[in-house]
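What follows is a structure written as C-alpha cells; I'll ask about it next.
Apart from one protein chain that is not included, each protein chain of the complex appears where it belongs.
On to chain A.
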C-alpha cells in the first residue's frame, strides 16, 4: 500500500473487557492521526485513555473495528508481526520512564534496535546521535539511577525515536517531573514535532495538552469532542460515531 498521510487511523473501534459484566472500555471510536501532527488525548480516569493508548501503541487489538498503523491493519497481524510493527513504528515514552535499570543511557537508547537485529556499531552510532540531540551526549555511560528525572525522560524520548517510528506515544510524560524539567522535556517534544515526528501525548493536565495542535477529549469510551488548538473547536456528536 502506498504511504498515505495518515500515521494512525482508527475506525469504529470497540474494546470490550469481560470481567463478569462486559465492559466497553472503548465504544465506537474513529480517529485519524495525520503524519507529522501533534495530538493530545485527555479524559478522566476510566474514560478509555489507556485502552486507546494500548491500541495505538500496537500492544493490544480491538474487539471490533480496525486500527491501522502505518497503513497496516493491526487486527489482521500475527503476534510476531504485531511485535515487529510496534518495535519499528511506535516509540513509547512512559510516565515512570521505564528504562532498563542495569543498562547505561546509551544501551537503553540502543535497546529497540537490538530486537531488530542491528549490529553493535550501527546501534551505538545511532543511539549516540540521538543522545546528543536530547542533550545527554556526556551522560551516555550513566545508569538510570545516576540520572535525574528529566534526564531519564530525555533518554526515554531518545529510545522512542531510535527506530525512526511512525508515531511517538507518550503516556503522561511529565507526570513525574517538576515544573521546570517538565518544560524542558515538553520543549524537546515540540522540537521533534517541528522536525517531523508524529506525536501523541496522553495526559490529564491541560497545560501539557495545550502544547499539541489538537486535543481529543475522551469520556466513557467515546470521543466527546476534538478541540483544534488554532481556536476552532470541532464539536462531535458521539452518536455520529456509532
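In this section, contacts are C-beta pairs under 8 Å (C-beta built on N, C-alpha and C of every residue); 3 or more make two chains touch, one makes a residue touch a chain; residues count from 1.
In this section, contacts and distances are computed from a predicted model.
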Listed names "Thiolase domain-containing protein", "Phosphonate-transporting ATPase", "Exosome complex protein Rrp42" or "ABC transporter permease", with the criterion being the UniProt name of the chain not displayed: "ABC transporter permease"
Residue of A:60, A:140, A:182 or A:227 touching the missing chain in the full complex: A:60
Contact with the hidden chain (one of A:119, A:180 or A:230): A:119
Absent-chain contact - pick from A:14, A:35 or A:84: A:84
Touching residues on chain A - with respect to the absent chain: 54, 57, 59-60, 79-80, 83-84, 86-88, 92, 94, 98-103, 111-112, 114-117, 119-120, 159, 163
